[in-house]
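All protein chains of the complex are present and in place, except for one that has been dropped.
For subunit A:
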């Protein structure tokens, strides 16, 4: 589904990713782990199309399409969706409005009609319930005055409504207490499907107790130095990244 090949990325003149390769197939859950500054968030940002990242070498393809040639919104419309570590506030824009605009933009790109309002509301209410969110969230401005946990839940809510093909979740566990983490993990687990892949970017193993990945990659200094199954994450927890770096060296 997603092929990242020998990716080199520079940010403000500094090379962050130095030849990263990664293949994610439909139905799989991947975790990308690594120490701070290893380039974990850079990968998902580049895939989503954030400004300020220069790809100097390598390629990213999604279902055979050259991702780097696509506009930001086209990537989302194709099914690549990024859940933010720090979602921004958009004052005055109701959450429900953003959800509706996003869903309809994606439907339009697929040549589908807008979802009629009653069906849309039914869909959103169902997903809200899953995320243990109150309906009042819909009427609040996007992320404005949301607590850290509310913001993260809101990101997952968007995923549940938009149903991406590849969900990329950047440090979705940061700043969550254990109860909120469980809710977020339940939400992510409900996204698991045959035709969908999930990429979790995380610093801690903790999240992976709740969302068990099929593959774990360790990213150190811009390259994936080790790939394994869920056991690798536990190993990391026990030995730290330094142990991995040594064994990889």
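In this text, a contact is a pair of C-beta atoms (placed from the backbone, for glycine too) under 8 Å apart; a residue touches a chain by one contact, two chains touch by 3 or more; residues count from 1.
In this text, contacts and distances are computed from a predicted model.
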item: Complex member absent from the view - protein name from UniProt, among "1,2-phenylacetyl-CoA epoxidase subunit B", "Iron-regulated ABC transporter membrane component SufB", "Phenylacetate-CoA oxygenase subunit PaaC" or "Probable glycine dehydrogenase (decarboxylating) subunit 2"; value: "Iron-regulated ABC transporter membrane component SufB"
item: Hidden partner chain, touching residue among A:32, A:82, A:156 or A:191; value: A:82
item: Touching residues (missing chain, whole complex) on subunit A; value: 48-51, 71-73, 75-77, 81-82, 84, 87-88, 90-93, 97-98, 101-102, 105-106, 109, 141, 158, 162
